[in-house]
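Only one protein chain is missing from this complex, and each of the others stays in its spot.
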Amino acid sequence: MTEAAQLSGKAGEGNAPAPSSGGAVARGLLEDLAAASRILVDQGVFDAAGHFSMRHPAHPERFLMSRSLAPALVSADDIMEFDLAGEACDARGRNGFIERFIHSEVYRRRPDVMAVAHSHSASVIPFGLTGTPMRAMYHNAAFIAAGVDVFDIRDKFGTTDIVINTPAKGAALAEVLGDNSVALLRAHGMIVVGPDVPNTVFRAIFTEVNARLQLQATMLGGPIAALDRDEGRLADAVNIATVGRSWDLWKGRVTR
Amino acid sequence: MTEAAQLSGKAGEGNAPAPSSGGAVARGLLEDLAAASRILVDQGVFDAAGHFSMRHPAHPERFLMSRSLAPALVSADDIMEFDLAGEACDARGRNGFIERFIHSEVYRRRPDVMAVAHSHSASVIPFGLTGTPMRAMYHNAAFIAAGVDVFDIRDKFGTTDIVINTPAKGAALAEVLGDNSVALLRAHGMIVVGPDVPNTVFRAIFTEVNARLQLQATMLGGPIAALDRDEGRLADAVNIATVGRSWDLWKGRVTR
Amino acid sequence: MTEAAQLSGKAGEGNAPAPSSGGAVARGLLEDLAAASRILVDQGVFDAAGHFSMRHPAHPERFLMSRSLAPALVSADDIMEFDLAGEACDARGRNGFIERFIHSEVYRRRPDVMAVAHSHSASVIPFGLTGTPMRAMYHNAAFIAAGVDVFDIRDKFGTTDIVINTPAKGAALAEVLGDNSVALLRAHGMIVVGPDVPNTVFRAIFTEVNARLQLQATMLGGPIAALDRDEGRLADAVNIATVGRSWDLWKGRVTR
Partner (left out) sequence: MTEAAQLSGKAGEGNAPAPSSGGAVARGLLEDLAAASRILVDQGVFDAAGHFSMRHPAHPERFLMSRSLAPALVSADDIMEFDLAGEACDARGRNGFIERFIHSEVYRRRPDVMAVAHSHSASVIPFGLTGTPMRAMYHNAAFIAAGVDVFDIRDKFGTTDIVINTPAKGAALAEVLGDNSVALLRAHGMIVVGPDVPNTVFRAIFTEVNARLQLQATMLGGPIAALDRDEGRLADAVNIATVGRSWDLWKGRVTR
């Protein structure tokens, strides 16, 4: 793919045939996926940028993601389908996000992941810049207790424009993510993954909150009695089981 | 009670007969109790979680509390009645919060307490993690001058999922609360108690504000001339006598 | 005056005749005075508490101030008139704020002052507790360059409930204010004075903003190149001359 094509976000319009679709997806799932973007704006995680995807429910090598659009404006009709090379199955003239390779490469590497969020969430940026290890300040952020590593694009790609606009850059980021739920991107933002749309929204929100709380705890001084790895694993199971109460509330706020 | 029953929050549906009711409660009291939850959302103390209860006005061994529901959505029709074992008097298929044992055990230990709030209020979390003693930064937080201790669930229960989902855990928390108005839960949140619904709402709000102010005062450096215990006792009496002005304003904001 | 009368805020209902009125006040002035309270709520300086007064335009020994009411709810019809002893000219069953002695004693000591605000404005509290001298971070807060002192009620009155509920306490506070525009009250809040209602609103807002900025500058470390006394005097004159643009905007936001 040329640099120009990457920047414009054009996909699936080369000489190669477009990849096959994983099949029609229930309208309710597409609406939930679109709502995820709007929720993350409403909750202060996304600003004018940020994107959210889910793996195709019937085809593990396809994923669903909005066309390039401010996340506050995403509706079900904006959802496109891509293969794991980031090629659109049916672009119909729509442009995908130039950073969709974040998503494709995470789905490729992590079969357990069913949804991915990428944001420039303000409070996490300082952690990516200073290398301060993120720790789980409370049960809502239990998934952080497993660890959060920082991806520095300079390590493999030298001086760049910071954008994850190739499969190779997406794969390098997915490698830093490893088996965790969150990875930070130096001078850029974060990615968050989870077992479904609601839990990934939940994790994105509480990664942002956790960053604020950890900064505050740091400023109070002294050791921080964060959740340890075992507490985090146990508390995360409760979050996963009870996410519906939060999801319903958040979705209600962004649905007429 | 089994772990599964605890997680689902089912109550009063075992073989034992449901406990007797303390009697019908005036609609206005139920509406105030429901408004308390919505006020604490509006004022930034509750998020998608948090719960608020009051002791039954006619039966000191019963208390009233919403079914398991996001606090922003609570109305008078959602209020359930429980005994001090956390069993519902008339569940009618509704689920109580799995953490209602916080409330039951505080009512058991503290006959003077007429209302209890539990939140994951952001600004207090760092104080529970670092053990920095909370102090009363101003008259609105006078009740803090009596002291605020931290409950670390590890001390008695080892590695857990952090949830206060048994009477034993609730009792251990109530013991840490002692005669104070506030206790912090490490990596979890806080509980606040008071002599009635409006004052408990007031205290929950100003515990959150006080945490922010104490962090700021700490960052300025040097000794902090907080309210001492005697000033706190005197100023708290003024708060209790004048809470109506705040309550009316807050309630008006969450009532059509 | 008895303690009970002070707490209830009753005024002008003893045996002594009520003081004479300074005369009818133009409706527009009363509406501006009421708007001042609502503006300070809208701008985050007042919460459920806070009060604002102006000197009577025709009688320098009378002042005008809302009855005891949440400032968000104040309208022109809530304005009462008081003499400099804090006695109501025409109470008609209404209660004044128990802290109206802050206002009466400032008007007594400072003939140049035409309006007074008292708030529990969050960001200034830490400065009153730590004794960190407030300095003028920018031209909007130019009036701070003249100096801001802290009133600690313990110095003259020992252990109290913090409330300024007597003429003696008000006078002691006015003495600490001296010739400045702002004084802090330890563990309580601030008072702000000015040459008219719009400028006093302006100063109350930018005292709060300035406190936030000074905390941030302190956290960056190193010396702070604040406005010096002469720069402050010159910049304050510009603020006074141009306050109309801000006032019109702020008033428009709280007026239907």
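Just so it is clear, A, B and C label the chains in written order, and each chain counts residues from 1 on its own.
Here, a contact is a pair of C-beta atoms (placed from the backbone, for glycine too) under 8 Å apart; a residue touches a chain by one contact, two chains touch by 3 or more.
Because the structure is predicted, anything quoted here is derived from the model rather than measured.
The missing chain, though absent from the view, touches A, C when the full complex is examined. Among A:49, A:168 or A:241, only A:49 touches the chain left out of the display. By the touch rule set out above, chain A reaches the unshown chain at residues 7, 48-49, 68-70, 72-73, 120, 122-123, 125-127, 129-132, 152, 159-163, 186-189, 215, 218-219. Along chain C, the points of touch with the absent chain fall at residues 136-140, 142, 209, 212-213, 216-217, 219-228, 230-231, 234-235, 237-238, 241-242, 245-246, 248-250.
Note that in this section only the chains that are shown with their structure count from here on.
If the chains shown are joined wherever they touch, the resulting network is a simple chain of contacts running from one end to the other without closing. Seen as a C-alpha superposition, chain A sits on chain B after a turn of 90°, to the nearest 5. Chain A and chain B have Cα centroids separated by 34 Å. As a whole-number value, the distance joining the C-alpha centres of chain A and chain C reads 49 Å.
Annotation for chain B: residues 219 touch two or more other chains.
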